[in-house]
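As you look at this complex, bear in mind that one protein chain is not there, while each of the others sits in place.
For clarity, chains are labelled A and B in written order, and residue numbers in each chain start from 1.
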Amino acid sequence: MITGLYIPGGSLLHRLPAGVKLTLLVVAGLGITLIDTVLTLSVTALAVVAAYPFAARLGWQPVWRATKAILIWLFFIAVAQALIADLTAAATTVLRLLILVWTASLVTYTTRLEDMMSVLERVLVWARPLGVSPQRSAFMIALTIRLIPALFDLAREVREAQRARGVEASVVTAVAPSLTRVLAHADTVSEALIARGYDRWDAPR
Amino acid sequence: MTARDTVLIATFAALTAALGLLPPLPVPVIPVPVTAQSLGVMLAGLLLGPRRAALAMVTLLALVAIGLPLLAGGRGGLAVFAGPSVGYLIGWPVGAWVIGLLAQKAEGPVSLGLACLVGGIAVVYACGVPGVALVSDVSLVTAALASLAFLPGDLLKAVLAVAVARSVRRAYPRVLQ
Partner (left out) sequence: MNLSVDHVTVRSHQRTILTDVNVLLNERRIGIIGDNGSGKSTFARLLNGLCMPDEGRVLIDGLDTHTSGADVRSRVGFLFQSPDAQIVMPTVAEDLALGLKPLKLDSHNRQQRVTDTLDQFGIAHLADRSVHMLSGGEKQLVALAGVMITAPEVLVCDEPTTLLDRRNAANVMRILDGLSCQVILVTHDMAQIASYDRALLFADGRVAADGPPGSVIAAYEGTLP
């Protein structure tokens, strides 16, 4: 079973509806482009970081987790900007990125998967004229979540089988047979899906 | 969309996620870690055809956006779409679509490899580099030069993807239908 990045809690931010949080995130993303002094950016960044322990009661640790993921990029940007322009430019760009990433992570950490999912379904309703079915998209996502651990197992099994035969597993010899099995499995799954009424989901009643 | 299309799309979304958890491929000399994840983009394109391959990648990105840590290194959530690599992520469905288009009628290793080079590398980089330039506030040329660090790894993955795809197509010719 895979677990999401959501960190359970009962804070104000946790209780805010997912749709509201996502709208605020978009507004913040646009707003950040209007700020351009190092001082105001620093204050904003501090405010976002402070939101982790105070507004969301998540403590400091998630801040580091969010930062760690873009550490290489922060380093690249700082060096590139310092070389091309100056330290102010470096600080501005780094701070902007940090604010965006921290804010976005804050939304992810405080919103349950199911709530994100229902926002996504509501957004997809607008895509209906393009032939997108929100229900089928939601099913696709659930099915993928179901299949991820199964894929891991299949790959592991094939690797073990190869080891048992004494063949040293290279990437190609390990991936190709397990992939073939995964595809055969996919055929059985789709057969089962049909048996369970897949072609009647959209039927009017 | 048939039940089989649905299952194959979900399977390749899951497969690409699973590849992200494999240990990084060892590529000598270069400093950046080369994850097996973009192998999933190429495999989807080579094996599923354009439409299903692109949808598999869209599905994976949707899962990442709603908060699952499915990108290499356990990354995920909305933050990855605010970071510099956002362009590469958007490039995955586009690249998978292009590979699928080029690989649909192809069979030989050269033409399949070409499909990977065009779709999996040229197209993905064309989407990725502007993202890096925009978020890092550097010129396109600087961003492109920085992206070169990933090129050896991606070339290796193209070779692997073609080898795997050809082996799978032989063992399971029905896949492209």
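Brief remarks follow.
One rule holds for everything that comes next: a residue touches a chain if its C-beta (ideal position, glycine included) is under 8 Å from a C-beta of that chain, and two chains touch if they have at least 3 such contacts.
Note that this is a predicted model, so its numbers are computed, not measured.
Listed by label, the shown chains that the missing chain touches in the whole complex are A.
From the options A:Ala18, A:Leu120, A:Ala174 or A:Leu193, the residue with contact to the unseen chain in the full assembly is A:Leu193.
Note on the undisplayed chain: of the listed residues A:Leu5, A:Ala18, A:Ile145 or A:Leu179, the one touching it is A:Ile145. By the touch definition given at the top, subunit A reaches the unshown chain through residues 1, 139, 142-143, 145-146, 149-150, 185, 188-189, 191-197, 199-201, 203, 205.
Criterion: only the chains that are shown with their structure count from here on.
As a whole-number value, the distance joining the C-alpha centres of subunit A and subunit B reads 16 Å.
Interface of subunit A with subunit B (complex): residues 2, 4-6, 25, 29, 66, 69-70, 72-73, 76-77, 80-81, 84, 89, 92-93, 97, 100-105, 107-109, 111, 113, 116-117, 120, 136-137, 139-141, 143-148, 150-152, 155, 171-172, 175-177, 179-180, 182-187, 189-191, 193-194, 198-199.
Subunit B meets subunit A in the complex at residues 1-4, 6-11, 13-15, 17-18, 21, 25, 32, 36, 39, 43, 47, 55, 59-60, 62-63, 65-70, 73, 75-85, 135-139, 142, 146, 160, 163-164, 167-168, 171-172, 174-175.
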